[in-house]
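The complex appears here without one of its protein chains, the remainder shown in place.
Naming follows writing order (A and B), and every chain is counted from residue 1.
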Amino acid sequence: MALRAALRNQFGLLSQLSSCSSHGRVCVSPVLVTQQRNNSTSPKIRVDFDQSTGVAVMHMQSPPVNSFSLDFLTEFCISLEKLEMDKGCRGLIITSSQPKVFSAGLDILEMYGKSPERCGEFWKAVQEMWLKLYSSNMVTMAAVCGSSPAGGCLMALTCDYRIMADNPRYSIGLNETQLGIVAPFWFRDTMANTVGHRTTEIALQLGILYSPSEALKIGLVDQLVPEDQVLTTATQTMTKWLAIPDHARQITKSMMRKPTIDKLTSSREADIQNFVSFITKDSIQKSLRLYLEMLKKRRG
Amino acid sequence: MALRAALRNQFGLLSQLSSCSSHGRVCVSPVLVTQQRNNSTSPKIRVDFDQSTGVAVMHMQSPPVNSFSLDFLTEFCISLEKLEMDKGCRGLIITSSQPKVFSAGLDILEMYGKSPERCGEFWKAVQEMWLKLYSSNMVTMAAVCGSSPAGGCLMALTCDYRIMADNPRYSIGLNETQLGIVAPFWFRDTMANTVGHRTTEIALQLGILYSPSEALKIGLVDQLVPEDQVLTTATQTMTKWLAIPDHARQITKSMMRKPTIDKLTSSREADIQNFVSFITKDSIQKSLRLYLEMLKKRRG
Partner (left out) sequence: MALRAALRNQFGLLSQLSSCSSHGRVCVSPVLVTQQRNNSTSPKIRVDFDQSTGVAVMHMQSPPVNSFSLDFLTEFCISLEKLEMDKGCRGLIITSSQPKVFSAGLDILEMYGKSPERCGEFWKAVQEMWLKLYSSNMVTMAAVCGSSPAGGCLMALTCDYRIMADNPRYSIGLNETQLGIVAPFWFRDTMANTVGHRTTEIALQLGILYSPSEALKIGLVDQLVPEDQVLTTATQTMTKWLAIPDHARQITKSMMRKPTIDKLTSSREADIQNFVSFITKDSIQKSLRLYLEMLKKRRG
């Protein structure tokens, strides 16, 4: 019964996302598009890099809800690595081109009915996304222009700064327990580093999705602005961060995050095994099947 | 002089508790009593277990102030273990049947004039209470319907959620230093996990007892309600927690608390030796004797 209620809840989010897309505003800055000089395109992620400012904007554009599939994550990591290696790129803003959603997080289809090998490959890509982003030498900002549950919340938390659209219909949080699954220790660490131990303990146990104003209050996001100003505010805030000498900021950032990163790098294989053995359990697979059937029925 | 002032302070609390009992309201829900199906009784703790909801309520009923004597702790742990092993019991609410007090904490009589062996046995029981409660698979809630100093505060902190009566005459906190004794590292860790390092540093150094509104502000309790609604609110809040699939919530809880628990389990014997050698010091015994004589004089 508890699981059913949780699934209804999650379904509510997705059905809301799909049914109301006509009212959604897409977080794209026309200014940046015209300024862009050196752009790469790919099916799931579009990167606009403005060499004059040294700031790149990654637009996640994987319909309907920017789910993190293995393909998505692979593209994300390749794009990130390219920017990381470009000395001219000092700042990165991550945002979404999909209306009403930043990202819905891990793609459930990657976890249902897949072989252990494939599940392991998927999880390794999730780790890679987090490792690369949390340790990035660039200033990283999440322009959270829509809902951001589970892995979407993790991606936002992994940036240096989070600006969210002040729309009470959106929510953000690590809500894994509501689906009967568990956020791993490095999701926990990333959240605890942001909002502290106690708030994390309650948030993760209950799988709480916070409204933007609640998220601001507990420090899960840093700033709320009207929906159409999320990206421009991120761009302006970036200027302030880039005023700090890079080498001092980078050493400082590394000093703050290295202990957390080291915990995963030193136990990466065990973390993969842990995920695979959990997600391939019959009971968990059954939960996921019920969830997917529900989604299908509603949409059909 | 400092110690004398501190003792006066502590005495104030106890004398207030004993002189005003006629106005106290007892935190007992008549609803639960009628619904109870499977009750065990014991001199110091009464357990009401409602099999239809899967929620047990532990009423501490050891006059006058639910002090943690060795007997009390032994009963508490046995009751807790029984509920823990009952698959049907998913949630536990801990409250008090004594007016105006949740628990006054460790029984000073167990620490004064006792042999090192007996002191060690007592301390092991305090450890056991904390270990069992902090690692419980059940959802645990403290319905704090009165003052809760020292060990009483620890018990509340060890639960998943704390609801306190909004009565400014009540207070809660780890006030050990005011009595010239010291909260051990796992008291500190439990508090720091709840309110953070800095608040814990000030609170423990000064032995601060917080009013309910102050306790809410620093996060020492989660919610304040009128005195007669403490238990009903706990029951309602429990429903929300039980809506989360048990296995996901339990793994998450364990992940949050295991590092703190491991620190004690790996040094339990040293912690006992540390306590025994401290508490049996002449200077500490003298402090406790003065304190007990003061209490006796006032009551006599």
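Here is the rule we go by: a residue touches a chain if its C-beta (ideal position, glycine included) is under 8 Å from a C-beta of that chain, and two chains touch if they have at least 3 such contacts.
On a predicted model such as this, the values are computed, not experimentally measured, just so you know.
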Exercise. Using the definition of touch stated at the top, determine which of A:50, A:107 or A:160 touches the missing chain.
Key: A:160
Self-check item: Touch criterion as defined above, residue of A:63, A:88 or A:219 at the omitted chain
Solution: A:219
Exercise. Consider the whole complex, including the chain that is not shown, and state which of B:201, B:262 or B:293 touches that chain.
Key: B:201
Quiz item: Which is it among B:127, B:147, B:178 or B:235 that touches the chain not included here?
Solution: B:178
Quiz item: List the chain B residues touching the unshown chain?
Solution: 2-3, 5-6, 176-183, 185, 188, 196-198, 200-202, 204-207, 283, 287
Quiz item: List the chain A residues touching the unshown chain?
Solution: 160-161, 192-196, 219, 222, 240-249, 251-253, 255-257
